Each structure stands twice: as C-alpha cells, then as structure tokens.
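So that we are looking at the same thing, I have put the structure below in structure tokens.
What you see is the complex with one protein chain gone and the rest in place.
The chains carry the letters A and B, assigned in the order they are written, with residues numbered from 1 in each.
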Amino acid sequence: MNLREAQAVIEALLFVSNKPVTKEEIMKITNLSDKEVNFCLQNLANQCQAEERGIKLVKIAGGYQLGTKEQYAHYIEDFISQPAKTSLSSAALETLAIILYKQPITRAEIEEIRGVRVEKSLQTLLEKGLIEEVGRKNVIGKPILYGTTKDFLKYFGLFSLDELVSKLD
Amino acid sequence: MNLREAQAVIEALLFVSNKPVTKEEIMKITNLSDKEVNFCLQNLANQCQAEERGIKLVKIAGGYQLGTKEQYAHYIEDFISQPAKTSLSSAALETLAIILYKQPITRAEIEEIRGVRVEKSLQTLLEKGLIEEVGRKNVIGKPILYGTTKDFLKYFGLFSLDELVSKLD
Partner (left out) sequence: MGYHVKLEIFEGPFDLLLHLIEKAEVDIYSIPIAQITDQYLDYLERMKKVDLEVTSEFLIMAATLIKLKSAALLPKTEKEDNNGLQDDEDNALKENLIAKLVEYKYFKEIARILKEKEAEASLVYYRPYQEIHKRDVDLSNVLNNITLKQLWDSFKLVMEKSRELKEKEEIKLLKEEITIDQRMNEILNLLIKNKQKKVSFSQLFSLYRTKIQTIITFLALLELIRQNKVSAFQASGFGEIYLSLKLFQPKEDKNK
C-alpha cells in the first residue's frame, strides 16, 4: 500500500466512524507506522482546506474525526430540519467549569463555590453525558463525587484538557 | 455563493445524510439551478476518483450519497467489528430501567419521572440495540413509544415481558 492509498483508507475509516478514531486504532487497522499515519492525516487535513471541500479533519477528544466546516452549519440545519443545537445554561457551564478543575468534587463543595444549589445543573450535565459519578467521598454520608467524561471533550471540540488550560494562561 | 463553495455545501450535505439526497433537495437548500447542481456533483465525483480519496459519490435510489470505495471494504469491516468497550452511564441505566418496567413509554413520560431531558440516554440505548421504537401513542403529536428489544430480553433469558415479573420473585 502506497501512501496515497493509505490516505484513502484513513479517509474511508474516518468517514464511516461517528466518533473520533485514535491514531493507535488507525495504525492497527492499516499496519502503518506512526510517522506514516501522521503524514497521511496532515495531507488529508490540507486537502480539506480547499475551497470546494465542505468537510474538514477535526482533532478531537484524543482522536480524529471528519466534520463539516463551520461556515456551512446553517445549510445543514435547514437540511436536517433541526434547529441550531441548544447550548448549556450559564448555571450549567459554571457548574461544569468547577467540576472540570476541582474533580473529583461533591455537590456540596460545588454549591459552596457557586453560592447556589446545583442539583438541576448536575442533572442536566449527567444527562448530557458531560459529567459522571466517579466515586464516593470518604466522609459522613459518603457523598457522590463527580468528574468530567470523555464526551466532555467531544462536546466542546477539544482534543485534550491541556488545550483548555493553555487558553486560560 | 460561487460554484466552488456550492460544491462544498453539497459535500457537507451529503456527508451528514445517512440516506440518498435528491437533486431537488439540493436545489432547494442551496438555491442553485439544476445545471449548477449537476456541474458541482460532476466535479465532486471526479475529485473523489483521485487515488488518495477513500470515498466516492454514489448515484442510488433516485438520489446521491457518499460511500466508501469498494476496495477498502475489508479495512472497514475490521474497524467496525472491533467491540465497543463503552459501558452504560448511570443516566442511561436509569432510563433503561424505566423503559423496561414501564414499556411502552414515551420520551415525555420518562422525562416526567427522571426530571431531566433524556434525549442523550435514549440515543445511546437505541444505538446499542437495547431499546427500539415500538409504536406511536394515540395522543396529540403522536409521540414515539419505546420498548426493550428482543435481543435485550434474550440476553436475560426471557421470552416475553410477562416473564419479567416472575423472574423478580
């Protein structure tokens, strides 16, 4: 398999997947080296940048996935007759920010920081799969500890948490 | 919108669709003429023929669809037959338990019980083949009714839902 074919296989794999594919998975399926996969992915990303391409290579949640370009979102929303995606409330985002940096953390600890009850936010975040129960705190009442999930990265279009930290500094 | 952008929009539309898209649908969304859409589709098809492309434009069932090239089918089979290791979130598990014991049940009814939106859980359970649509409720809006799948019952060694109660005792 030459590198042009390798790139074709990678495009095909990414095309059929509805979740991010890791470099390791690609290497396993294609029998290519890390360097070769990198080269193909880079090439794929470059070619998607052409004006006549509607999709792009997204580096997300520890892997790679093909997604549509931002500027065409409204055509897609028209097409699948779906309103633009709903966004999280400020309350839920604040709760999530606290969990992200303080995890594992209990509900009472979050409420202490936000100064309000967070039951509803936690439910929303749990339901959206952005946070999960990660254990119990070893204090009276054994309260539930919360942490963020892998879907968290996917939802915010992040490759890793480091990306977010660097944005803050 | 120039024709290169038009082609990009068409690629994006085909990308997000899991069924064939007709020329009429494309014309409606993009406001392009029949001739322009033909030109873009032809261009898209030609560009997919390049060796480094893994997908192609397929004319099928009165419409157009993107699909992977035949020669890469075995890579894709390898890829999708890898078992998904993901286990169910507690949110999904709760939703599953409600559906199991209250079926057939609508989304709104589950949300009434859980007090949160369950869209994501339902999607997960549907994708994993644990639940399915079993009909429509005869009320305003005709909401979808959900129930557990045959595979699900079989997994627990059940032949019918009636047995569910007896298994509890």
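Basically, a residue touches a chain if its C-beta (ideal position, glycine included) is under 8 Å from a C-beta of that chain, and two chains touch if they have at least 3 such contacts.
These numbers come from a predicted model, not from an experiment.
*Asks:* Which of B:26, B:57, B:130 or B:145 touches the chain that is not shown?
*Replies:* With B:26, B:57, B:130 or B:145 as choices, the missing chain is touched by B:130.
*Asks:* Which of these, A:9, A:37 or A:98, touches the one chain of the complex that we don't see?
*Replies:* Considering all chains, including the one not shown, the answer is A:98.
*Asks:* Which of A:9, A:26 or A:66 touches the chain that is not shown?
*Replies:* Considering the complete complex, A:66 is the one touching the chain left out.
*Asks:* Since one chain has been left out of the picture, which residues of chain A touch it in the full complex?
*Replies:* Against the missing chain, chain A presents residues 15-18, 58, 65-70, 73, 76, 84-85, 87-88, 90-91, 93-94, 96-98, 100-101, 113-117, 155-158, 164, 167-168.
*Asks:* For chain B, which positions touch the chain that isn't shown here?
*Replies:* Interface with the chain not displayed, on the chain B side: 12, 15-18, 80-81, 83-88, 93-94, 96-98, 100-101, 112-115, 123, 127-130, 151-152, 155-156, 164, 167-168.
Quick note on the criterion: only the chains that are shown with their structure count from here on.
*Asks:* Centroid of chain A to centroid of chain B, CA atoms only: how many Å?
*Replies:* Centres of chain A and chain B (C-alpha means) sit 19 Å apart.
*Asks:* Considering only the defined contacts, which chain A positions touch chain B in the complex?
*Replies:* Those residues of chain A that touch chain B are 4-5, 7-13, 15-17, 21, 25, 29-30, 43, 47, 51-55, 66, 68-69, 72, 75-76, 78-80, 123-124, 126-129, 132-133, 149.
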